[in-house]
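Note that one protein chain of the assembly has been removed; the remaining protein chains are unaltered in position.
Moving on to chain A:
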Amino acid sequence: MSELKDCPPLKYYDFKPVEHGKLCPRYTAVLSRSDDDGIGIEELDTLQLELETLLSSANRRLRALEEQRQILTDWQDKKVDKRFLKPGKEADLMTTPRHSKPKKQKLDGKGSHGPGPGPGRPKSKNLQPKIQEYEFNEDPQDIPRNPKNDAPNRFWASVEPYCADITNEEIRVLEELLKTPEDEAEYYKVPVLGKHYSQRWAQEDLLEEQRDGARANEKKKGVMGPLSELDAKDVDALLKKSESQHDPPEDGCPFGPLTQRLLQALVEENIISPMEDSPIPEVSGKDMGNDGASTSPRSQGKAFRLAREEMHKQELRQRVRVADNEVMEAFRRIMAARQKKRTPTKKEKDQAWKALRERESILKLLDG
(Lines give C-alpha, C1' and ligand atoms only; values in the text may rest on other atoms or scores of the structure.)
Protein backbone atom coordinates (compact mmCIF):
# COMPACT_ATOMS: atom_id res chain seq x y z
CA MET A 1 0.00 0.00 0.00
CA SER A 2 2.95 2.30 0.26
CA GLU A 3 2.86 2.57 -3.50
CA LEU A 4 -0.24 4.67 -3.24
CA LYS A 5 1.56 7.53 -1.65
CA ASP A 6 4.51 7.27 -3.88
CA CYS A 7 3.14 8.93 -6.95
CA PRO A 8 3.76 12.61 -7.24
CA PRO A 9 1.21 14.37 -9.38
CA LEU A 10 3.52 15.30 -12.17
CA LYS A 11 2.37 16.64 -15.41
CA TYR A 12 4.42 15.23 -18.16
CA TYR A 13 4.81 18.27 -20.25
CA ASP A 14 6.16 17.96 -23.67
CA PHE A 15 9.15 20.22 -23.39
CA LYS A 16 9.70 20.54 -27.03
CA PRO A 17 11.54 23.59 -28.19
CA VAL A 18 9.90 25.78 -30.76
CA GLU A 19 10.49 24.61 -34.25
CA HIS A 20 12.27 27.65 -35.40
CA GLY A 21 12.68 26.24 -38.84
CA LYS A 22 8.94 26.41 -39.34
CA LEU A 23 7.85 29.33 -37.23
CA CYS A 24 10.78 31.68 -37.44
CA PRO A 25 11.97 31.73 -41.01
CA ARG A 26 13.74 35.05 -40.83
CA TYR A 27 15.55 33.97 -37.75
CA THR A 28 16.66 30.78 -39.42
CA ALA A 29 17.77 32.67 -42.49
CA VAL A 30 19.81 35.10 -40.47
CA LEU A 31 21.49 32.25 -38.72
CA SER A 32 22.80 30.83 -41.89
CA ARG A 33 24.32 34.09 -43.03
CA SER A 34 27.92 34.82 -42.60
CA ASP A 35 29.05 37.72 -40.49
CA ASP A 36 29.66 39.89 -43.46
CA ASP A 37 26.15 39.80 -44.71
CA GLY A 38 24.66 40.90 -41.48
CA ILE A 39 21.11 41.94 -40.88
CA GLY A 40 19.22 44.50 -42.86
CA ILE A 41 17.27 47.22 -41.18
CA GLU A 42 14.12 46.18 -42.93
CA GLU A 43 14.32 42.76 -41.32
CA LEU A 44 14.20 44.14 -37.83
CA ASP A 45 10.46 44.02 -37.42
CA THR A 46 10.03 40.43 -38.45
CA LEU A 47 12.99 39.43 -36.36
CA GLN A 48 11.46 41.15 -33.41
CA LEU A 49 8.25 39.21 -33.73
CA GLU A 50 10.04 35.93 -34.11
CA LEU A 51 12.31 36.54 -31.19
CA GLU A 52 9.31 37.40 -29.12
CA THR A 53 7.73 34.08 -30.02
CA LEU A 54 10.86 32.22 -29.04
CA LEU A 55 11.16 34.12 -25.82
CA SER A 56 7.60 33.58 -24.74
CA SER A 57 7.82 29.87 -25.38
CA ALA A 58 11.08 29.65 -23.48
CA ASN A 59 9.47 31.60 -20.69
CA ARG A 60 6.57 29.22 -20.49
CA ARG A 61 8.91 26.30 -20.49
CA LEU A 62 10.82 27.92 -17.67
CA ARG A 63 7.75 28.39 -15.56
CA ALA A 64 6.55 24.87 -16.10
CA LEU A 65 9.95 23.43 -15.29
CA GLU A 66 10.08 25.43 -12.13
CA GLU A 67 6.65 24.29 -11.10
CA GLN A 68 7.35 20.65 -11.75
CA ARG A 69 10.63 20.79 -9.99
CA GLN A 70 8.96 22.40 -7.03
CA ILE A 71 6.40 19.62 -6.93
CA LEU A 72 9.11 17.04 -6.90
CA THR A 73 11.02 18.81 -4.18
CA ASP A 74 8.03 19.34 -1.94
CA TRP A 75 6.83 15.87 -2.45
CA GLN A 76 10.24 14.60 -1.69
CA ASP A 77 9.98 16.26 1.67
CA LYS A 78 6.81 14.29 2.23
CA LYS A 79 4.72 17.33 2.63
CA VAL A 80 1.06 16.58 2.18
CA ASP A 81 0.51 19.43 -0.15
CA LYS A 82 -2.90 19.68 -1.62
CA ARG A 83 -1.49 22.08 -4.16
CA PHE A 84 -1.13 19.04 -6.31
CA LEU A 85 -4.78 18.91 -6.97
CA LYS A 86 -6.19 20.60 -9.99
CA PRO A 87 -9.31 22.02 -8.42
CA GLY A 88 -11.27 22.87 -11.48
CA LYS A 89 -11.04 19.51 -13.09
CA GLU A 90 -11.13 17.20 -10.15
CA ALA A 91 -13.70 18.44 -7.74
CA ASP A 92 -15.04 14.99 -7.23
CA LEU A 93 -11.69 13.67 -6.21
CA MET A 94 -11.20 16.12 -3.44
CA THR A 95 -12.83 13.93 -0.87
CA THR A 96 -10.33 11.15 -0.45
CA PRO A 97 -6.68 12.15 -0.61
CA ARG A 98 -5.78 8.60 -1.46
CA HIS A 99 -7.70 8.64 -4.65
CA SER A 100 -6.81 12.09 -5.72
CA LYS A 101 -3.07 12.01 -5.27
CA PRO A 102 -2.19 9.76 -8.18
CA LYS A 103 -2.72 12.21 -10.93
CA LYS A 104 -0.63 10.70 -13.57
CA GLN A 105 -1.77 11.67 -16.97
CA LYS A 106 -1.59 8.38 -18.71
CA LEU A 107 -2.57 7.58 -22.22
CA ASP A 108 -5.88 5.85 -22.35
CA GLY A 109 -4.43 2.68 -23.65
CA LYS A 110 -2.31 2.31 -20.62
CA GLY A 111 -5.13 2.87 -18.22
CA SER A 112 -5.70 -0.80 -18.03
CA HIS A 113 -2.38 -1.18 -16.37
CA GLY A 114 -3.85 0.43 -13.36
CA PRO A 115 -5.34 -2.36 -11.33
CA GLY A 116 -2.35 -4.51 -11.96
CA PRO A 117 0.62 -2.87 -10.36
CA GLY A 118 -1.07 -0.85 -7.67
CA PRO A 119 -4.61 -0.97 -6.38
CA GLY A 120 -4.90 2.71 -5.69
CA ARG A 121 -3.37 3.77 -8.93
CA PRO A 122 -6.13 3.61 -11.47
CA LYS A 123 -7.77 6.93 -10.85
CA SER A 124 -6.60 8.07 -14.22
CA LYS A 125 -9.93 6.87 -15.47
CA ASN A 126 -11.64 9.52 -13.49
CA LEU A 127 -9.46 12.19 -15.01
CA GLN A 128 -10.69 13.75 -18.12
CA PRO A 129 -9.06 11.89 -20.94
CA LYS A 130 -8.09 15.04 -22.70
CA ILE A 131 -5.42 15.71 -20.10
CA GLN A 132 -2.84 13.82 -22.00
CA GLU A 133 0.75 14.69 -22.45
CA TYR A 134 0.63 18.32 -23.12
CA GLU A 135 1.79 19.85 -26.31
CA PHE A 136 3.62 22.52 -24.48
CA ASN A 137 2.64 25.44 -26.60
CA GLU A 138 -1.03 24.76 -26.27
CA ASP A 139 -1.77 24.67 -22.62
CA PRO A 140 0.31 27.14 -20.73
CA GLN A 141 -2.51 28.85 -18.93
CA ASP A 142 -3.19 26.05 -16.52
CA ILE A 143 0.25 25.97 -15.10
CA PRO A 144 0.42 28.93 -12.83
CA ARG A 145 -3.30 29.03 -12.15
CA ASN A 146 -4.03 25.68 -10.64
CA PRO A 147 -1.87 25.77 -7.55
CA LYS A 148 -3.00 29.28 -6.81
CA ASN A 149 -6.68 28.61 -6.96
CA ASP A 150 -6.84 25.72 -4.59
CA ALA A 151 -6.36 27.21 -1.16
CA PRO A 152 -9.22 29.70 -1.23
CA ASN A 153 -11.58 27.00 -2.45
CA ARG A 154 -10.64 24.72 0.37
CA PHE A 155 -10.94 27.46 2.92
CA TRP A 156 -14.39 28.47 1.83
CA ALA A 157 -15.49 24.87 1.71
CA SER A 158 -14.49 24.38 5.31
CA VAL A 159 -16.09 27.61 6.47
CA GLU A 160 -19.28 26.99 4.52
CA PRO A 161 -21.21 25.20 7.29
CA TYR A 162 -20.72 28.13 9.61
CA CYS A 163 -21.68 30.86 7.21
CA ALA A 164 -24.46 29.20 5.27
CA ASP A 165 -28.00 30.40 5.50
CA ILE A 166 -30.21 28.75 8.02
CA THR A 167 -32.61 26.41 6.35
CA ASN A 168 -36.00 25.26 7.41
CA GLU A 169 -34.60 21.87 8.04
CA GLU A 170 -32.39 23.17 10.70
CA ILE A 171 -35.26 24.95 12.36
CA ARG A 172 -37.14 21.70 12.40
CA VAL A 173 -34.22 19.94 14.01
CA LEU A 174 -34.13 22.56 16.70
CA GLU A 175 -37.84 22.18 17.24
CA GLU A 176 -37.55 18.48 17.67
CA LEU A 177 -34.74 18.92 20.08
CA LEU A 178 -36.93 21.19 22.06
CA LYS A 179 -39.80 18.77 22.12
CA THR A 180 -37.87 15.81 23.37
CA PRO A 181 -36.77 17.39 26.59
CA GLU A 182 -40.34 18.13 27.47
CA ASP A 183 -41.13 14.50 27.20
CA GLU A 184 -38.16 13.48 29.13
CA ALA A 185 -38.83 15.82 31.97
CA GLU A 186 -41.15 13.26 33.38
CA TYR A 187 -38.44 10.69 33.45
CA TYR A 188 -36.35 12.88 35.57
CA LYS A 189 -38.57 12.50 38.51
CA VAL A 190 -36.97 10.17 40.88
CA PRO A 191 -39.45 8.04 42.69
CA VAL A 192 -40.00 8.93 46.26
CA LEU A 193 -37.38 7.53 48.50
CA GLY A 194 -39.66 6.49 51.17
CA LYS A 195 -38.66 5.97 54.71
CA HIS A 196 -35.18 5.03 55.55
CA TYR A 197 -34.76 1.36 56.13
CA SER A 198 -33.69 1.65 59.74
CA GLN A 199 -36.86 3.45 60.56
CA ARG A 200 -38.93 1.05 58.62
CA TRP A 201 -37.37 -1.87 60.32
CA ALA A 202 -37.79 -0.21 63.64
CA GLN A 203 -41.44 0.22 62.90
CA GLU A 204 -41.83 -3.30 61.77
CA ASP A 205 -40.03 -4.54 64.81
CA LEU A 206 -42.30 -2.49 66.93
CA LEU A 207 -45.34 -3.87 65.26
CA GLU A 208 -43.95 -7.30 65.71
CA GLU A 209 -43.37 -6.68 69.33
CA GLN A 210 -46.77 -5.21 69.67
CA ARG A 211 -48.25 -8.28 68.29
CA ASP A 212 -46.10 -10.38 70.47
CA GLY A 213 -46.92 -8.17 73.32
CA ALA A 214 -50.57 -8.36 72.52
CA ARG A 215 -50.39 -12.07 72.45
CA ALA A 216 -48.31 -12.11 75.52
CA ASN A 217 -50.79 -9.79 77.05
CA GLU A 218 -53.57 -12.10 76.32
CA LYS A 219 -51.67 -14.91 77.85
CA LYS A 220 -50.45 -13.12 80.86
CA LYS A 221 -53.30 -10.92 81.32
CA GLY A 222 -53.35 -10.89 84.94
CA VAL A 223 -49.62 -10.67 85.60
CA MET A 224 -48.12 -7.95 83.48
CA GLY A 225 -51.26 -6.28 82.43
CA PRO A 226 -50.96 -2.66 83.32
CA LEU A 227 -47.21 -2.46 82.94
CA SER A 228 -46.98 -3.83 79.46
CA GLU A 229 -49.83 -1.75 78.27
CA LEU A 230 -48.21 1.29 79.59
CA ASP A 231 -44.97 0.24 78.01
CA ALA A 232 -46.55 -0.45 74.73
CA LYS A 233 -48.39 2.78 74.80
CA ASP A 234 -45.32 4.67 75.74
CA VAL A 235 -43.30 3.05 73.09
CA ASP A 236 -46.00 3.74 70.58
CA ALA A 237 -46.24 7.35 71.55
CA LEU A 238 -42.51 7.72 71.41
CA LEU A 239 -42.29 6.16 68.04
CA LYS A 240 -45.04 8.25 66.66
CA LYS A 241 -43.44 11.38 67.87
CA SER A 242 -40.14 10.50 66.40
CA GLU A 243 -41.76 9.59 63.14
CA SER A 244 -43.60 12.80 62.86
CA GLN A 245 -40.42 14.63 63.40
CA HIS A 246 -38.45 12.71 60.88
CA ASP A 247 -41.11 12.19 58.34
CA PRO A 248 -39.47 12.70 55.01
CA PRO A 249 -41.18 15.14 52.76
CA GLU A 250 -43.47 13.88 50.10
CA ASP A 251 -41.16 14.33 47.25
CA GLY A 252 -38.48 12.14 48.64
CA CYS A 253 -35.69 14.59 49.33
CA PRO A 254 -33.63 13.17 52.14
CA PHE A 255 -32.13 16.42 53.29
CA GLY A 256 -34.96 18.04 55.08
CA PRO A 257 -36.83 21.26 54.56
CA LEU A 258 -34.10 23.55 55.80
CA THR A 259 -31.62 22.27 53.27
CA GLN A 260 -34.21 22.61 50.61
CA ARG A 261 -34.82 26.21 51.39
CA LEU A 262 -31.09 26.87 51.39
CA LEU A 263 -30.62 25.31 48.02
CA GLN A 264 -33.47 27.25 46.56
CA ALA A 265 -32.03 30.51 47.81
CA LEU A 266 -28.65 29.67 46.38
CA VAL A 267 -30.05 28.83 42.99
CA GLU A 268 -32.02 32.01 42.92
CA GLU A 269 -28.82 33.85 43.57
CA ASN A 270 -27.33 32.02 40.60
CA ILE A 271 -24.55 30.51 42.64
CA ILE A 272 -25.58 26.99 42.00
CA SER A 273 -27.05 25.82 38.77
CA PRO A 274 -30.09 23.68 39.23
CA MET A 275 -29.79 20.00 38.56
CA GLU A 276 -32.69 18.61 36.67
CA ASP A 277 -32.52 15.17 38.15
CA SER A 278 -32.88 16.12 41.77
CA PRO A 279 -36.41 17.22 42.15
CA ILE A 280 -35.89 20.56 43.80
CA PRO A 281 -39.10 22.38 43.35
CA GLU A 282 -39.38 24.95 40.58
CA VAL A 283 -36.23 26.88 40.12
CA SER A 284 -37.70 29.22 37.67
CA GLY A 285 -37.20 32.77 36.76
CA LYS A 286 -33.53 33.59 36.38
CA ASP A 287 -31.54 32.76 33.33
CA MET A 288 -29.23 29.82 33.33
CA GLY A 289 -26.05 31.67 32.77
CA ASN A 290 -24.03 31.67 29.60
CA ASP A 291 -23.34 28.03 29.48
CA GLY A 292 -23.58 27.49 25.77
CA ALA A 293 -23.08 23.79 26.02
CA SER A 294 -25.89 23.14 28.40
CA THR A 295 -28.80 21.27 27.03
CA SER A 296 -31.37 22.67 29.35
CA PRO A 297 -34.65 23.52 27.76
CA ARG A 298 -34.17 27.19 28.38
CA SER A 299 -31.03 27.63 26.32
CA GLN A 300 -32.39 25.48 23.56
CA GLY A 301 -35.37 27.69 23.45
CA LYS A 302 -33.06 30.63 23.11
CA ALA A 303 -31.21 29.07 20.19
CA PHE A 304 -34.50 28.31 18.62
CA ARG A 305 -35.65 31.86 18.95
CA LEU A 306 -32.42 33.18 17.54
CA ALA A 307 -32.64 30.84 14.60
CA ARG A 308 -36.12 32.06 13.90
CA GLU A 309 -35.01 35.66 14.00
CA GLU A 310 -32.09 34.92 11.75
CA MET A 311 -34.39 33.23 9.24
CA HIS A 312 -36.55 36.25 9.23
CA LYS A 313 -33.57 38.49 8.65
CA GLN A 314 -32.39 36.25 5.86
CA GLU A 315 -35.67 36.63 4.13
CA LEU A 316 -35.35 40.35 4.37
CA ARG A 317 -31.83 40.23 3.01
CA GLN A 318 -33.06 38.18 0.12
CA ARG A 319 -35.60 40.83 -0.63
CA VAL A 320 -32.91 43.49 -0.45
CA ARG A 321 -30.94 41.59 -3.05
CA VAL A 322 -33.93 41.45 -5.34
CA ALA A 323 -34.51 45.15 -4.82
CA ASP A 324 -30.83 45.79 -5.62
CA ASN A 325 -31.22 43.99 -8.89
CA GLU A 326 -34.25 46.04 -9.75
CA VAL A 327 -32.40 49.24 -9.03
CA MET A 328 -29.54 48.10 -11.23
CA GLU A 329 -31.94 47.26 -14.02
CA ALA A 330 -33.51 50.69 -13.85
CA PHE A 331 -30.05 52.26 -13.83
CA ARG A 332 -29.04 50.32 -16.89
CA ARG A 333 -32.14 51.35 -18.71
CA ILE A 334 -31.46 54.98 -18.00
CA MET A 335 -27.84 54.67 -19.09
CA ALA A 336 -28.89 53.00 -22.31
CA ALA A 337 -31.33 55.80 -22.91
CA ARG A 338 -28.60 58.35 -22.37
CA GLN A 339 -26.26 56.59 -24.74
CA LYS A 340 -28.83 56.67 -27.41
CA LYS A 341 -28.92 60.40 -26.85
CA ARG A 342 -32.47 60.65 -25.70
CA THR A 343 -33.60 61.64 -22.27
CA PRO A 344 -34.98 58.82 -20.19
CA THR A 345 -38.74 58.65 -20.42
CA LYS A 346 -40.96 59.40 -17.49
CA LYS A 347 -41.72 55.73 -17.22
CA GLU A 348 -38.09 54.83 -16.80
CA LYS A 349 -37.59 57.53 -14.23
CA ASP A 350 -40.58 56.35 -12.28
CA GLN A 351 -39.37 52.81 -12.33
CA ALA A 352 -36.02 53.89 -11.01
CA TRP A 353 -37.52 55.87 -8.18
CA LYS A 354 -39.87 53.08 -7.26
CA ALA A 355 -37.08 50.56 -7.14
CA LEU A 356 -34.95 52.85 -5.01
CA ARG A 357 -37.70 53.52 -2.51
CA GLU A 358 -38.59 49.87 -2.20
CA ARG A 359 -35.02 49.00 -1.48
CA GLU A 360 -34.76 51.69 1.17
CA SER A 361 -37.86 50.51 2.95
CA ILE A 362 -36.61 46.93 3.08
CA LEU A 363 -33.30 48.13 4.44
CA LYS A 364 -35.10 50.04 7.17
CA LEU A 365 -37.03 46.93 8.12
CA LEU A 366 -33.83 45.02 8.27
CA ASP A 367 -32.16 47.48 10.55
CA GLY A 368 -35.11 47.83 12.79
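Throughout what follows, a contact is a pair of C-beta atoms (placed from the backbone, for glycine too) under 8 Å apart; a residue touches a chain by one contact, two chains touch by 3 or more; residues count from 1.
In this section, contacts and distances are computed from a predicted model.
Q: What is the protein name, per UniProt, of the chain that does not appear here: "Mediator of RNA polymerase II transcription subunit 7", "Glutathione S-transferase", "SAGA complex associated factor 29" or "Palmitoyltransferase"?
A: In UniProt, the chain that is not shown appears as "SAGA complex associated factor 29".
Q: In the complete complex, the non-displayed chain touches which residues of chain A?
A: Within chain A, the residues that touch the unshown chain are 3, 6-8, 10, 12, 14-17, 20, 27, 30-31, 33, 35, 38-39, 41, 44-45, 47-49, 51-56, 58-63, 65-66, 68-69, 72-73, 75-76, 104, 106-107, 110, 113, 117-118, 121, 133, 140-141, 338-341.
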